[in-house]
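Left out: one protein chain. Kept in place: all the others.
Read from first to last, the chains carry the letters A and B; within each, the first residue is number 1.
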Amino acid sequence: MSASMDSKLIPDAATHAGGAGWTALLRHPLVRPLAALALLLLIDFLLVPGFFRLEIKDGHLYGALIDIVNRAAPLMLAALGMTLVIATRGVDISVGAVVAISGAVAAILIGGKMVVVNGVPEYVSNVPMVWALAAAMGAALLCGAWNGVLVAGLGLQPIIATLILMVAGRGLAQLLTDGQIVTVYYKPFFFLGGGYLFGLPFSLYIAVGMFLLLALLMKKTALGLFIESVGINPVASRLAGIRTAALIFFVYMFCSACAGLAGLMIASNIKSADANNAGLLLELDAILAVTLGGTSLAGGKFSLVGSVIGALIIQTLTYTIYSLGVPPEVNMVVKSIVVFLVCLSQSPQFRRMLRMSKS
Amino acid sequence: MTMSVGAQARPMLELSGVHKAFAGVKALTDVGLRLFPGEVHTLMGQNGAGKSTLIKVLTGVHEPDQGKIELDGRAIAPASTLEAQALGISTVYQEVNLCPNLSVAENIFIGRYPKRFGRIDWKSVHAQARLLLQQQLQIDIDVAAQLSSYPLAIQQMVAISRALSVSAKVLILDEPTSSLDEAEVQQLFKVLRRLREQGMAILFVTHFLDQTYEISDRITVLRNGVREGEYLVADLSRLELVNKMVGVTAVDHRKVEAGAEALASGLSADAAEQGEVFLQADGFGRRGVLAPQDLELRRGEVYGLCGLLGSGRTEMARLLFGADRADSGQLRIEGRAVKLNVPRDAIAAGIGFCSEDRKKEGAILELSVRENIILALQARQGLFRVLPRKRQNQIASDYVKWLGIKTADLETPIGLLSGGNQQKALLARWLATDPGMLILDEPTRGIDVRAKQEIMDFVIAMCRKGMAILFISSEIPEVLRCSDRMLVLRDRRACGEYRRGELDEQTVLQVIAGEAA
Partner (left out) sequence: MMLVSSLRRASHAPWFTSMVTVVLLVIMLLAGAAGYDGFLSPQVMLNLLIDNAFLLVVAIGMSFVILSGGIDLSVGSVLALTTMVAAFLLQHWHWPPLLVMVTVLLMGAGFGAAMGAMIHYFKLQAFIVTLAGMFLARGLCYLISIDSITIDDPFFTAMSQTRIEFAGLFISPSVVIALIVLAVAIWMAHGTRFGRAVYAIGGSESSAMLMGLPVARTKVLVYAFSGFCASVGGLLFSFYMLSGYGLHAQGVELDAIAAVVIGGTLLTGGYGYVAGTLTGVLILGVIQTLIAFDGSLSSWWTKIFIGALLFVFCVAQRIISLGALRGKPAGSAKAAPVGASAGFSKLS
């Protein structure tokens, strides 16, 4: 099956000369993102003392790498969802709002009432945690369905359709929490984003789990093939009998589901729901992660592995900047410059200009 | 006062010795064209004849490799449409190419507004526009209304008016009548006649035979990038014209005979009678696209659609596949009434459609050959019943072998294959779904002779095994050779159904031309 995560060769006229062995390997689309990540790690290795040190503390692994991976998990989820949307030539800028909504729903439903049990104060959730989580995910899926109907059903441009939710969704989340930070006291909830399983952060398991789920879907179903087909040539796909509308509806639902899950992880990590700030700017990070990973904004072939690597690059970058004592605001500047560079490198006009100036 | 045709000694626009090649393929070979003022000169030719390349050379989009262009006696070499426009060569395109959201007056004057106190003088703009339309084209409309509120015919008038207001000496109309109904065509012709009287040199590009004879003074025929000739319309009969457009040369004759012999052994004249009816259409059509038609397609039979470009062949195919929706008529497939609203309905009913525009509607360029081949089959199976990789490889390599697809391996992106091999792969896509009926729209266009043979052999073999084939091609010898029954189309309506052997090349051209045998 089109296990696109296997990253097949992307046709590029300049490289059709072929070449087996090393040349072909170097042209592999994952090389650039991996190289970028490697470069960052190298900088960390040289400039940040003890970056790669791992120790066992409080019964789990502890170190910069663990930290990065833990914080990158929600972004990885958002990037995975965003990958499929972008592959169909769309975009979803409402993921941040969905994060806020799902976090708010969960936090409110769980909260944490103090109950005295056998003379010991304990926190009990307002609603059984399972239901609260289900409700939060349900809210996220509703958001996705909303986006899906607008794009697949009404034919609204994705940027506009998801803009509506971006505006109203955060307001909704703020309404739910009344603009306040809703603290969660219920311990089991913290496990989602801050817990450790077999020494590794639980959030990593969730992200990897979603990745594996997607990988399985790609392998066991025709989803990857259809998504790529629709993204590359929607007209021909429709003529070949693919249900383009249903497919597009599904990818928006899935993207919001990922965002919802990420929202739960974030809320769990900070032990509260902050509707004002949760997921802020997550959409740009997600889009950046996807483009860094090699998927083109014009749709078509996509790489799930690439998006995961892209998320790691962004998180490592943030961490590196932080560790080097550079003000974190530089982060935003660096990110935007990276986006410009990546977009330019994908532009045939720009490449032509470079070629002409060389000759 | 009519300028008598041919009275003017010097052409307003003259091309001579124009050659143009793209990536080694010759699009125009030693082509000439003479446009005289006060004449409507029609350019005719089939697909690939070089018409659009010639227009692009005239309007500065392409630079000729060799050759001369002279406007009013002076040599010119326009490097862009703007330059051509400034020189006096204006083009009105089929899609009008104006801004639908602006008013009529604005579309005429944009970029050249009269100003007052630094501000655009709208009163003057509207007044002048109204005047222009009345004087030149004798139409009186509200010029302040949005262009899109008017039907296409009026929009074309506005485009013509704009062309005229930039002082065109030469007016090129590129297939202006394709989307117009009869009354609108007459309105356009009235305008053209008026312009002709005023001394304009008009180049009219069309594929409608009747219209050519109605409006033209002179005709130039292009075929395969070569000018077949320039004729006064009075000197050229319809049959001769059609002959010149699609006529078979001496060389082709031999090939055709050889091919026909090779096939003769494989064909059984009785096969057509024996197959059951797969598809039955009654009064099937769509307003403005195809006149209602009855059709009966049988299994084991090749049914050809024959006619000039623009006669409605592809339109019929698209309607039968559900790519466009019919607004009249009934369709029955294997006895059951069906409604084909989307291609999926047709595919579920057992129809496959190999589109003529393989780049836009067929090939998923970045996907591999294997993926392209199994795509329709997988789409029919749905999301969850995935074809195992082994089976995919098997199917793909089978078709690669049977159709002779030249590819490095199955995983090569289809965009890297040559046109012919892409076409074969797309054909394989539909054959793999084992359809009851396969629609082939120009399956051999742009393919070398050997590949053509391979494809047609295979198709006919599949047909005899029980598939119904609807075969559309601009190459009349091919359609004649392969079809058991044939429908001839002209100007979006059918003009006769014939069995194998009833028509030969000469008589089929007569039918197309509309002249009695």
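Structural remarks
Just so we're on the same page, a contact is a pair of C-beta atoms (placed from the backbone, for glycine too) under 8 Å apart; a residue touches a chain by one contact, two chains touch by 3 or more.
Predicted, not measured: the structure shown is a model, and the values here were computed from it.
Of the options A:L61, A:L163, A:L200 or A:A215, the residue whose C-beta touches the omitted chain is A:L163.
For the options B:A21, B:I76 or B:L152, the residue in contact with the chain missing from this view is B:L152. Only one residue in the set B:T81, B:S124 or B:S328 touches the chain that does not appear here, and it is B:T81. Touch with the chain that is not drawn comes from one residue among A:G171, A:P188 or A:G209, which is A:G171. Seen from chain A, the chain kept out of the figure touches residues 88-91, 150-152, 154-161, 163-172, 174-175, 178-179, 230-231, 234-235, 238, 244-245, 248, 281, 284, 287, 297-299, 327, 329-337, 339-340, 343-344, 347-350.
Even with one chain removed from view, chain B keeps its contact list with that chain: residues 81-82, 85, 95-102, 106-107, 110-111, 113, 118-120, 122, 146, 148-149, 152, 162, 179, 286-289, 324.
As a working rule, only the chains that are shown with their structure count from here on.
Within the complex, the chain A residues that touch chain B are 1-2, 8-11, 16, 220-223, 225-226, 228-229, 232-233, 235-243, 300-301.
Residue ranges on chain B touching chain A, taken from their complex, read 321, 323, 342-344, 347, 353, 355, 360-368, 371, 375-376, 378-384, 386, 389, 411, 413, 415-416, 429.
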